[in-house]
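What you see is the complex with one protein chain gone and the rest in place.
Showing chain A:
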Amino acid sequence: MKEKRNIGQMITTVLPFAALVALFFIFIGVVNMKGYRLDMYLKIAFNEGVVLAVVATGAIFIYTLGTFDISLGASTLFSATMGVMTYNKTENLGLMILVIFAVGIICSLFNSVLASVFHIPAFVTTVAMMSVLTAVAAKIITTEGGALGGIRIPSSVLKPFDSMGCKIALLVIFFAVSLFMFRFTKVGRRQKFIGGNPLCAYLTGIRYNKYTIIAFVMAGIGVGLGAFLTLVYTPSVTTTTASSIGMNIFIAIVFGGMPISGGPFSKIYAALVGGFSFMLLNDILEIVIESNAAYGITQIISAVFFLIVVYLTSMNYRTAMLPR
């Protein structure tokens, strides 16, 4: 029995990778054209992209279930805030890292438990959590940060981790674990099945709550890692830290080839491909449009790209039904 793949499927599989490669070369071209230092700009793009990619990798588990978490940015901010607070109180690096991950997981887990207890869609609880976490973090930052407008730890604390090699290693380890879970264990396979048809999954004996909780735990680990890498990059936290991650992840993973409805076509690599593609696109636009309006225009162009990608990636599923 030979597998037959149609051209549409192949295009939607290859397109995100092609886009990433194209964006990478455009980025190099634009930086060179402007006469900027390529190594510096590559480092900036990588540092931004790696945070988005790790948080998105964890988030893929949630999106696979056919739901989404809008509070990931707020959770990252809150985790980083609690990490900084812990270090400033104890000066214990190990404890700080532990708190960052624990808070990330607890915030994420709280969403799924609330959703399970009250039988409401998980994304609804994440909307509420986003407001609560942002408000609490802002309160702590403004109270503790005073005139500085932010809280910080000494830059030397996380300096040993501030290398490309270390960040790549962390990203690779987390991605490899996630990939393994997603593709080679019952957990990932059942999560994809739930995303495809939750009712059928229930009537096949799959426990929705169990796999939702696991998905949110994985997302929580991603949040913790994202918060840690954020602090490694910039050892201070302000009220705007990671503020746009929640929405950016949504756009990034769709850029990476993940269907917005989740299910069996979900792809874990969409987090990496999409995360870096999104940051490269953003950086290209910000370099090209050198004005105060750059941010707004970047957002609009990203939105247009988002719609195009959603249209292209969903084309297969819209034409797949055959009445026989």
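Just so we're on the same page, a residue touches a chain if its C-beta (ideal position, glycine included) is under 8 Å from a C-beta of that chain, and two chains touch if they have at least 3 such contacts; residues count from 1.
Note that contacts and distances are computed from a predicted model.
Entry comment: the absent subunit's protein name, as recorded by UniProt, is "Sugar ABC transporter ATP-binding protein", drawn from "Protein SCO1/2", "Sugar ABC transporter ATP-binding protein", "Multicomponent K+:H+ antiporter subunit G" or "Phenylalanine--tRNA ligase beta subunit".
The residue touching the chain not shown here, chosen from A:Gly196, A:Pro235 or A:Gly257, is A:Gly196. Contacts to the hidden chain, counted on chain A, fall at residues 1-4, 6, 184-187, 189-190, 192-193, 196-197, 199-207, 263-265, 317, 320-324.
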